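With one protein chain withheld, the remaining protein chains of the complex are depicted in position.
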Amino acid sequence: MKNEHSKAMIKTYLAVFGALAVLTALTVMVSTLHLPRVPAVALAVLIALVKASLITAFFMHMKSEGRLIAGIFLASLFFLLVLIIPVIIDIGF
Amino acid sequence: MSSLEATQNQTGIPNGKLGMWLFLASEVMLFGGLLSSYVILRTGSPNFGMPARELLGVPWATLNTFVLITSSVSMVLALSAMQDGRIPAFRNFMLLTITLGFVFLGIKSYEYWHKISEGITITSSLFGSFYFTLTGLHALHVIGGIVFNIYVLVQGLKGKIINPDHPDRLEYAGLYWHFVDVVWVFLFPLIYLI
Amino acid sequence: MNSTHHEPTFVQRYIFSLDHKVIGLQYMITSMIFLLVGFSFMLIMRWQLAFPGHPIPVIGHWLPGWIAPGGVLVPDAYNMLGAMHGTIMIFLGVVPLGVGAFGNYVLPLQIGAPDMAFPRLNMMSYWVYFMGGIVMLGSFLCPGGPAQSGWTSYAPLSVIAGSGQTVWIIGMIFLITSSLFGSINFLVTAINMRAPGLTWFRLPVFVWAQVVTAILLLIAFPVLEAGSILQLLDRVAGTSFFIPAGLIIDGVPMTRAGGGSVLLWQHLFWFLAHPEVYVLILPAMGIVAEILANGTRKPLFGYKEIVGSMIFIGLLSFFVWAHHMFLSGMKSSLAKGFTTTTMIISVPSVAILTCLILSLMGGSIRYRSPMLYALGFLPMFGIGGLTGLPLGFTVTDIYLHDTYYVIGHFHYVVVTGSLIALMGGVVYWFPKFYGRRMNECWNKIHFWLTIIFMNGIFFPMFIQGIAGVQRRLYDPTIQLHNVIVQPTNIFMSASALCLMLTQSIFVVNFFYSMFKGEKTEENPWQATTLEWACPSPPPHGNFTSLPTVYRGPYEYSVPGRSTDWWPQNASN
Partner (left out) sequence: MTGNYGWGLPIEASTFAHEMDSSLILVHISMVVIFVLWGLFFAYCLVRYRSRPGHNAVYPHHSAKHALGSFVPDVIVLAFEIWLIFIFGMPIWAHIKDSFPKPEDSTHIRITAQQFAWNVHYPGPDGKFGRTDPSLVDSTNPIGLDPKDPASADDLVVVNDFHVPLGKPILVDLTSQDVIHSFFVPEFRIKQDAVPGMMIPVWVEPTLKGQFELVCSQLCGVGHYRMIGHVKVDSPEEYRAWYNGLKQTQQEAQVKAAAAAVAAQPWE
């Protein structure tokens, strides 16, 4: 029983690994296309977000943790946005 | 310490895991603050000094990304092995993780040498300053992670603190190691690709 | 606990102790010493402000030549003392007292926990803080003296300053690390280790205040750490994160890549330092709430409103930082946004104050010394809060920004507000710490003198601010617009000296009572919260048996009971 479960887990891990590798290749490939600045940045950040979510959800088991831990992590991301948005409005442009 | 945890736990989440996640939240803010500064000055500074793409060494950085991702998956496989009681597999996966950590640092040092020989130093431009600050701090975290991983490997083989029934600390080391990976996932495109 | 454990040695018990109570007392004594140190710096500065250019009496001759040749303070030294006064008072004085000392000692007791979640981390937190303090004081030995760019350390002044500034940053990194350790510990303890039955809405307000404070520290401090790393590199590695191109320092062009932004440091700094203000005030509010409920013998008015307001304050405090930067050259549109959020954050503060005052209604107020401090907090914090209004309001801030009005405002909040409440906390929990009481009569004398002299120092600052006197002036009298109000400086300095003398009452009372004070019973204030449900002082492990909680924290004067207090852990 326990072994069955962990076999399934190992499959998931390897699938996630594959996805991460593909996404890495993808982001490098996209960067060679010389897209205009805004879509290029948006795409790169989007791919990074997907990769980071995969790692936190599966490798860090966020998916099976309760809401508390997800809340802690998301709260820090939220406050990061609170920091970056006004400052980028002020200095960034 | 474990007796305290046994007597009182309102959430069911071990203290160590909760503490580790809180620590990671603060690390998000630390790296986030630095990355925000980078993004802000990259868009706002009149002379950021972004070097030509050819000088950035994208292939090496891509390789390093693969190295870290692989070490992450071997870390989580090591945890899985420990939970199932497969100690030799645990040992091999941990050794792989630690080795890949060193490989990452090796490639990174080569990159540093390469950058400096091309005239990109910490004082040459804002890009250089941010490049060495961000990757340097990340490398320090990698070193910290390797130390933690070696501790976990030794304890896992001794079997007293970490064993199939108490894999907690192995899990915390994993959380930290994956977090270091996540930071790199953001550093890589932001520094090298755009 | 374990029978094989041998009796701990003196060092294990009192120096490198893992017991949260000992660590809390270590924090308390250390932070009080730092408060006195920071205060004495200010006395030297206040002499210079009152009598510019006159030799400092008595201690002037003992000061080293680079601070006060012939007893007269030099401008460099004035700036150094100013920067160190701010840093020491905030990061080494009030925060460690409110969070490190009371949080450590009282929080586990109030939630019925045997200790903190991570005792070793707790010990490290104290020793890292201690190291930070040593580093800060040690910066006086640097060539050129300690930091002299103010506690805000604005770049580029801080980047071109002498080596003391580097030591300042290193000291700050120690203090940040200590606070991070502490906040992780507090949060895990409060989340996981509450006694059975102690639901979130049965927690005492003080615990809530500590939880919100810990979240603020956890989220905001790393951003300052990031900023400090960048500033450190600007200083030691020659980078230019905060240095624009083309600067000319002392007539010499600066050879750096340039391109950095001066305002970036201010954003990173105030993103921490505004939440830090709430870190200073929230524990004090928590203490006042505890004492008020106990002293009025009735439940707090609007427990849920107070807790909700605290959470709301904590959340909003991340949205207001740039109101320190209205005149910094920040975009005017942002100023409008931040003045709005600043306006919104005043609402929960008013709500808390209103609830605390309405708590008095229908009470039976016992005027014992802790109650005096708590009651003193209310109008003084009121003044501090109200005078924030013309500063948060963009229009009037144009005139009042960086004048003594600002100094008066935050000293009313932090000194007559927080510090008075923290003194009240010391008096209130002293029987818990040592099983003895502080002398009631001397406490009352100390309270009244302190309140009078504090107002004597800080109220004239508003007069000066209205007259346009700027902050951080070594010699205010050489600017014409400051001359007429100069007599207030003499009055303030005299008050400051008297305040210092008054504190000796407290210090003597504290140490005398520690050994010779009147012994008290377990629950001398007839309080309801869990910290009084264990012996005073509590033994290692705190509770003889794990308490179970049956009701809210402030069940005083419940009808139909023989006593007017109903402890949280009493089963009937």
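By written order: A, B and C. Residues from 1 in each chain.
Methods note: a contact is a pair of C-beta atoms (placed from the backbone, for glycine too) under 8 Å apart; a residue touches a chain by one contact, two chains touch by 3 or more.
Just so you know, these numbers come straight off a predicted model, no measurement behind them.
Peer 1: What are the shown chains in contact with the chain that isn't displayed?
Peer 2: Even though it is not drawn, that chain still touches C.
Peer 1: Could you tell me which of C:I229, C:V262, C:M492 or C:A533 touches the chain that is not displayed?
Peer 2: The missing chain is touched by C:V262.
Peer 1: Could you tell which one of C:P55, C:G138 or C:G363 touches the chain left off the display?
Peer 2: Result: among the candidates, C:G363 touches the missing chain.
Peer 1: Of C:L137, C:L378 or C:L546, which one is in contact with the hidden chain?
Peer 2: If we include the chain that is not displayed, C:L378 is the one touching it.
Peer 1: Using the definition of touch stated at the top, determine which of C:I23, C:M438 or C:V485 touches the missing chain.
Peer 2: Of the candidates C:I23, C:M438 or C:V485, C:V485 is in touch with the missing chain.
Peer 1: If the hidden chain were put back, which of C:L121, C:L449 or C:I466 would touch it?
Peer 2: C:I466
Peer 1: Applying the definition given at the start, please give the residues of subunit C touching the unseen chain.
Peer 2: Contact residues on subunit C toward the absent chain are 75-76, 79, 148-150, 154, 156-157, 160, 244-251, 253, 258, 260-263, 296-299, 301-302, 305, 327-329, 332, 335-336, 339-340, 343, 346-347, 350-351, 354-355, 357-358, 360-367, 375, 378-379, 382-383, 386-387, 389-390, 393-396, 398-403, 463, 466-468, 470-476, 478-481, 483-485, 556-559, 564.
Everything below uses one rule, namely that only the chains that are shown with their structure count from here on.
Peer 1: Using CA atom averages as chain centres, what separation in Å is found between subunit A and subunit C?
Peer 2: Each chain reduced to its C-alpha mean, subunit A and subunit C end up 38 Å apart.
Peer 1: Quick check: how many Å separate the C-alpha centres of subunit A and subunit B?
Peer 2: Whole-Å distance between the two chain centres: 14.
Peer 1: Quick check: how many Å separate the C-alpha centres of subunit B and subunit C?
Peer 2: Averaging C-alpha atoms per chain gives centres 35 Å apart.
Peer 1: Using the touch rule from the top of the page, what residues of subunit C touch 2 or more other chains?
Peer 2: Expected reply: 191, 219, 223, 261, 264, 271.
Peer 1: Enumerate the residues of subunit B that touch no fewer than two other chains.
Peer 2: 11, 13, 18, 22, 25-26, 28-29, 32-33, 40-41, 44
Peer 1: Quick check: in the complex, which residue numbers of subunit A touch subunit C?
Peer 2: On the subunit A side, the touching residues are 68, 75-76, 79, 82-83, 86-87, 89-91.
Peer 1: Spell out the residues on subunit C that touch subunit A in their complex, using ranges where they run on.
Peer 2: Of all residues in subunit C, those touching subunit A are 191, 219, 223, 261, 263-264, 267, 271, 318-319, 322, 330-331, 333-334, 337-338.
Peer 1: For the complex, give me every residue of subunit C touching subunit B.
Peer 2: Answer in residue numbers: 1, 113-115, 117-119, 121, 180, 183-185, 187-188, 191-196, 218-223, 225-227, 229-230, 233, 237-241, 245, 256-261, 264, 268, 271, 546.
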